[in-house]
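After this line comes chain A, so read on.
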Amino acid sequence: MNDFPWLSVMLFLPIVGALVLVALPARVGSALPKQLALGTSLVTLVVGIVMAIRYDSDSSAQFQFTEQAEWIKSFGAHYALGVDGVGLTLVILTAILAPVVILASWNDGDNGRWSAKAFFAWMLALEGLAIGVFAATDVFLFYVFFEATLIPVYFLIGGYGGANRARAAVKFLLYSLAGGLIMLASVIGLYVESAKSDGGATYLVTELAKLDFGTDVGRWLFLGFFVAFAIKAPMFPVHTWLPDTTENATPGTSVLLVSVLDKIGTFGMLRFCLELFPEASRWATPAIVVFAVISIIYGAFMAIGSDNIPRLIAYTSVSHFGFIVLGIFVMNSQGLSGANLYMFNHGLSTAALFLVTGFLISRRGSALVSDYGGVEKVAPVLAGIFLVAGLSSLSLPGLSPFISEFLVIVGTFSYSHVAGAFAVTGIVLAAIYILFLYQRTMTGPTRDEVKDMKDLGTREIAALAPVLLLIVILGFFPKPLLSVINPAVDHTMERVQKHDPAPDVDPSSLQEGAHE
Partner candidate 1 sequence: MVNLEALHDVPVVGSVPTDGAFSLLWLVIALPALGAAILLLGGRRTDKWGHLLGTAMAVGSFVISLILFFTLLGKDADDRQVTQHLWNWFTAGSYSVNFDLLYDQLSAVFLLLITGVGSLIHVYSIGYMEHDERRRRFFGYLNLFVASMLVLVLAADYVGVFLGWEGVGLASYLLIGFWQQKPSAAAAAKKAFVINRVGDIGLSLGTALIFITFGSTSFAVVSAASSHASDGALTGIGLLLLLAACGKSAQFPLQTWLLDAMEGPTPVSALIHAATMVTAGVYLIVRSNFIFSLTEDARTAVIVIGTITLLMGAIIGCAKDDIKKALAGSTMSQIGYMVLAAGLGPAGYAFAIFHLLTHGFFKANMFLGAGSVMHGMNDDVNMRHYGALQKAMPITFATFATGYLAILGIPPFAGFWSKDKIIETAFADNTLVGLCALIGAGVTAFYMTRLMLMTFVGTKRWEKDVHPHESPKVMTYPLIALAALSALGGLLTLGGWIGDWLEPVTGHAEHHELPFGMAPIVMSLIILLVVAAGVAVAWQLVGQREVPREAPEKVSIFTRAARADLYGDAFNDEVIIKPGAAGIRGLTVFDRVVVDGAAEGTATAFASMSARFRLLQNGFVRSYALALLAGAALVIFALLAVNFG
Partner candidate 2 sequence: MDTTPFIVLSAILFTIGGIGVLTRRNAIVVFMCVELMLNASNLALITFSRANGNLEGQIAAFFVMVVAAAEVVVGLAIIMTIFRTRRSASVDDASLLKY
């Protein structure tokens, strides 16, 4: 059953689940919808795992599990799905995090504007659309999913978020829409260019990759795409929507937003910027590297400076996305593999961090660091998990983010010593913001407000356990990921016509050197 539509199933299972949830009458209460949502996401995960096992990492084809059907002929748009290593990892990441988030935010939907039913329906819809984004191999289809994901997030924030949720929701939507519309111009530009070609108008990535846009056209189209992705990622200086959003969203929403949706930005840079406009990408590299480095340091400083936990985490993500973008644009195997790995690992570590702090905040009812102190004494398990999540976020060796960050640093350093030297300061700043956060919340004399705080419950631990487990396992044995990522990296290197610099001293040459 090689022509089994794996991706379509993964895409539509959650969406159908969402529709079912909506269709449920209100009288069934909130328990059934929750179980239904969890079940759907788990089934999706199973499908995803089976698919991942069937993925053949040695095949020469760029995409696997491909499906293709003409959608809008006069636009040259297709319903075309397929994943390469990068897409696969992100699809799986989405499938893993969805049930985790649903379990973790079991009660977050209860006191929102609408029923919990709607909350989980939106979540499932979001999962489906996100999978669609990562699986789309047609630019038009990608764009459709790209924009469509905004709506569920918008309602999740606006309906269930914190004090300024309406404002945050609007800010998020408009910021993303602005980026998306700029991208739309480039998307249409692609159509016009491809229509000129003898092949006729098409949006298939594989077809577009064959086209050669002129230097200027290519660069303009590239910019259109890049701006949208930079906003999504988010990079300095278009990052300010993220802290405001996470500050007001529920932890679950923040996880789906930062761990999954923001990856669309970096994923898009890889899949579209580098894939379709190699020349323009090389042309833009120096500037982008500078911005990425700024994002790393700037985000870290902002994180150190912020007293609001979700904002703080948001800023750490700005810093981490700086690393990812850096890894992508230094354009060598180490950087690219690191960046791709980073996308997955950052998803895990940030998810853990958002969820555990979410549990903390829901107990104390305040998101301000300064309202905590000495929690470790009353809730050791929470504190322990918090610490592990934090350490993974500062990419401690032995936890999965380390490998990705290290590879990015190596890649960057071999691209430019200066850039590498600046980027590496990130590891010190990361230590400061994480440990400073831990110190101020968990250690010191226990404050009265948190004296009778309950430790994590079984459900909460159950939600976090798989994430932490993955973080540790992948920290020592990332092979499963790398084995699918590396072929994709090689493909990208080919596209951008770059080769890894040879080492100054090539060990293989030494032997014959000895015989002289």
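Regarding selection, all candidates are chains of the complex that A comes from, given by their letters.
Just so we're on the same page, contacts are C-beta pairs under 8 Å (C-beta built on N, C-alpha and C of every residue); 3 or more make two chains touch, one makes a residue touch a chain; residues count from 1.
Quick caveat: nothing in here was measured; it's all calculated off a predicted structure.
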| item | value |
| --- | --- |
| Selected partner (touches chain A in the complex), from 1 or 2 | 1 |
| For the chain A and candidate 1 complex, residues of the former touching the latter | 174-175, 236-241, 298, 301-302, 304-306, 332-334, 336-338, 374, 376-377, 381, 384, 391, 396-398, 402-403, 406-407, 409-410, 413-414, 420-421, 424-425, 427-428, 431-432, 435-436, 438-439, 442-446, 476-479, 482, 486, 489, 500-507, 509-510, 512-514, 516 |
